[in-house]
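Missing here is one protein chain; the remaining ones are kept as they sit in the complex.
Chain naming follows the written order as A, B and C, and within any one chain the residues start at number 1.
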Amino acid sequence: MVNFGVVGYGYWGPNLVRNLFEVPETQVVAVSDMNQERLKLVKSRYPSVETTTDFHQLLNNPKIDAIAIATPVFTHYDLALQALQSGKHVMVEKPMTSTSEQAMRLIDEAASRNLVLMVDHTFVYTGAVRKIKEIADSGQLGEILYYDSTRINLGLFQRDVDVIWDLAVHDLAIMDYILPSTPCAVAATGINHVFGGTENLAYITMFFEENVIAHVNVNWLSPVKVRRTLVGGNKQMIVYDDMEPSEKVKVYDKGITVNSTPDSLYKALVGYRSGDMFAPQLDVSEALKVEIQHFADCIKTGAEPITGGQAGLRVVRILESASLSMKQRGKLVTLADELTLSRGAA
Amino acid sequence: MVNFGVVGYGYWGPNLVRNLFEVPETQVVAVSDMNQERLKLVKSRYPSVETTTDFHQLLNNPKIDAIAIATPVFTHYDLALQALQSGKHVMVEKPMTSTSEQAMRLIDEAASRNLVLMVDHTFVYTGAVRKIKEIADSGQLGEILYYDSTRINLGLFQRDVDVIWDLAVHDLAIMDYILPSTPCAVAATGINHVFGGTENLAYITMFFEENVIAHVNVNWLSPVKVRRTLVGGNKQMIVYDDMEPSEKVKVYDKGITVNSTPDSLYKALVGYRSGDMFAPQLDVSEALKVEIQHFADCIKTGAEPITGGQAGLRVVRILESASLSMKQRGKLVTLADELTLSRGAA
Amino acid sequence: MVNFGVVGYGYWGPNLVRNLFEVPETQVVAVSDMNQERLKLVKSRYPSVETTTDFHQLLNNPKIDAIAIATPVFTHYDLALQALQSGKHVMVEKPMTSTSEQAMRLIDEAASRNLVLMVDHTFVYTGAVRKIKEIADSGQLGEILYYDSTRINLGLFQRDVDVIWDLAVHDLAIMDYILPSTPCAVAATGINHVFGGTENLAYITMFFEENVIAHVNVNWLSPVKVRRTLVGGNKQMIVYDDMEPSEKVKVYDKGITVNSTPDSLYKALVGYRSGDMFAPQLDVSEALKVEIQHFADCIKTGAEPITGGQAGLRVVRILESASLSMKQRGKLVTLADELTLSRGAA
Partner (left out) sequence: MVNFGVVGYGYWGPNLVRNLFEVPETQVVAVSDMNQERLKLVKSRYPSVETTTDFHQLLNNPKIDAIAIATPVFTHYDLALQALQSGKHVMVEKPMTSTSEQAMRLIDEAASRNLVLMVDHTFVYTGAVRKIKEIADSGQLGEILYYDSTRINLGLFQRDVDVIWDLAVHDLAIMDYILPSTPCAVAATGINHVFGGTENLAYITMFFEENVIAHVNVNWLSPVKVRRTLVGGNKQMIVYDDMEPSEKVKVYDKGITVNSTPDSLYKALVGYRSGDMFAPQLDVSEALKVEIQHFADCIKTGAEPITGGQAGLRVVRILESASLSMKQRGKLVTLADELTLSRGAA
């Protein structure tokens, strides 16, 4: 049994606590939040759980094995670092930290203490994304040529993070999981429509060493909700539409064929192929439950989580670069070499 | 009655000829094409129409008042210039020309000869786009904050033009018609997946002097067909989905409200507003027929067409800038001042 | 404060208990269920609530003002009758009872004791159905000409009730609420594909005194989930699609116009009208919460609930007649006069 302390009982914390109780190997010992009203809610729902406004009580509680952090992004680093230094395993909300520097520091801390550090990239644990990963890994798509995602709706305008850190983080986490390689450069554009606010609409293009491109369109000011990702391979292509009630993943046997005969050094011939569409059945387990189970398994076996610190770092690197590029109207920002290297080592 | 000579009877030419016969004020006298098989097809369908492989016969035919040009882009400038110099009104396929230099030259030629020069931005004449224009002009949307369009499908890979010149030209023409101002800078990214080919997938961001942004996503390699445009205003927002069989235009009474009290110099307050949706009935007339009627009217009255040379030029300027930016991975390209000025003058 | 005893903590009971705690004027004192495991679940979630396997403890508990019944249909009558006889107000799951005889008996019992008797026709309290009612009552639709509903999916095959009593009951409850009159005759067809089972697919046509028709298509064996209702008026028409994430109710300004001039005694002229579509914003409150609030209000004021015993009876009458007709392959079954009369009196 892994005993948890949960920090933060705002929007996401209740989902964490509920699922931590539903996974047989995990349970919640204590919850900390600075808001007494939120703690009362915890007590009414789970009378057995201890509550406190002092996060340190969780760190000092020897019954607690792991800390789940569901607080604003800017606090992730401090809280996670203290938790690791207190010998607790850590599951931290996405994005992992506010800077890649911080993310690397946490990775080192966890590694030196043999603690499990996991980032809550929830979508990676959905039946849909796991199925896409399975299909991509099977080679069915051929070489992946592009990744194109749109995630827009009338969303909550946030003060501390821009739309990239709020919405694109989901796409980057999914992309990081599915694609075999990591972007080498980023060009992003965006706009802020509210005085004193952050960008509420952004477009990110990512370039890869291979002849691959990725693009993410995020927007807090759309009248309609769209959650659609295209993964284009040279054999098959996937459309992942998270708004579909049941057939979220569709695999199309469609595309082009390029004939490269000697002759076509000068003239490639493009052929078109149109075939069946196939929508595989998806596991409908709640993603967060699957993820918590995975975290418990990693604690038991010492394995690196699928969405461990390295994955969290890779995503933060792109977020950082994208925000930087966006401030300069799309100026290309190169992702430093160590990032690519760190993936190789993972 | 306006008598037409039509150059080019390939993909679009047959639509032109058919509609030129359906508009009571216009008719076709002769068609030229370099392919004898295509000319035979003309003869079998319209025995009364003269056919020729020599374009100059159209220019020299005194019965012909206007030339409609439906040939590849790189030929537009030469054909249109000769037609104008022969005293013929000109309706030219989009994009107007291969360079803005050429477009300006045609504008001057037409102006000096008092001839009507129109670019076939067909979508501008659809019931859907005309309705959007009407709504935008009514002030119902408030200030327009962004324009976001996606135009993707498994399309014909072209050799001479990239996906921007092939697909984005539609979006730019529509945007040019609807928005009250013109972009001042462009950042575009894209990729070419076929050896020796042109970019088959591209993303264009456009910046405006006002706090407005526009983005166009075009792709020849998508397994699904999407034709969707969002026009976000600070009062209402439009979703224009051309794949919908009937309700192509939806107006959403949704958005945010920003309260700027003195206090909020430091802290703007964002409120959310959610209301009804409204799908206006659209005129279902064939766009090309409406457009030809408009061209005939302009010839009669001497008025500048809605999609005249200036509109064609503005679109070519953006295409040019976007291709240039794309070659440099999103480097910002500023649209020269004379463009903005020329719009003011139009 | 209205104190509740809840009978049955299976599929629906947990929703009742949760909402009874969320409405400020109501709370749950005790839950009875014959299954100890279910009662343990109650205790773990709501430690303050008493649990019992003996329904009579609820009846004898003087703190309890009202009984909510969420047990199989065949038990509704007995449990509700005992509750009323013990002086408790009653909220009973749909369908109200197994026979109209039973329903009338309960209505009489409640009336004679001045107790509130409400049937849980949940859909009637959704934002969508309340909006449709508002539109229909406003006269906007003109005269209603037809009501056509489809409610199909891969559903749980039930042993004790057929698909009409399981699914069509929703449509009949909604229809009863929206239409100004009540069917006078029913013809139903259906089929049972499972040996020893009940009909798993059925079609019900209902005739009215006016020139109105209604039809319900229900199916437990559909590969896709459809929840769509058309309400056709001679001025406007509504499409209510419960599978739509946001725009569930669409009002179409479409239809025919019939010109009846003296001349047209022999020849009516049908004209076609096509106009705008309008999707009103809907209240997204949880229907069950709205309903419980209404029940509490009725107890306070003594008013007849919107879905009181009379509404429950009218629905049971149609269910009864439909099952009877279905056994005879669509033989017309006339709804007895007293039903129509009872509505007039309600």
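To be clear about the criterion, a residue touches a chain if its C-beta (ideal position, glycine included) is under 8 Å from a C-beta of that chain, and two chains touch if they have at least 3 such contacts.
All values reported here derive from a predicted model rather than from experimental measurement.
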item	value
Contact list for the unshown chain, restricted to visible chains	A, B, C
Given C:V92, C:V163 or C:V239, the one touching the chain that is not displayed	C:V239
Absent-chain contact - pick from C:G13, C:G190, C:P280 or C:G309	C:G190
Absent-chain contact - pick from C:T71, C:N219 or C:Q293	C:N219
On subunit C, residues whose C-beta touches the chain left out of the figure	145-146, 148, 150, 152, 154, 157, 185, 187, 189-191, 193-197, 201, 203, 205, 207, 211-213, 215, 217, 219, 221-224, 230, 232, 234, 237-239, 252, 254-256, 258, 260, 264-268, 270, 272, 274, 329-332
Hidden partner interface residues of subunit B, rising order	47, 225, 243, 245-246
On subunit A, residues whose C-beta touches the chain left out of the figure	247, 253, 274-281
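Here is the rule we use: only the chains that are shown with their structure count from here on.
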item	value
Chain contact graph, described as a line, ring, star, complete graph or other shape	complete
Rounded Å distance, subunit B centre to subunit C centre (Cα mean)	53
For subunit A paired with subunit C, centre-to-centre distance based on mean C-alpha positions, whole Å	43
Between subunit A and subunit B, centroid-to-centroid distance (C-alpha), Å	39
In subunit A, residues with contacts to at least two other chains	none
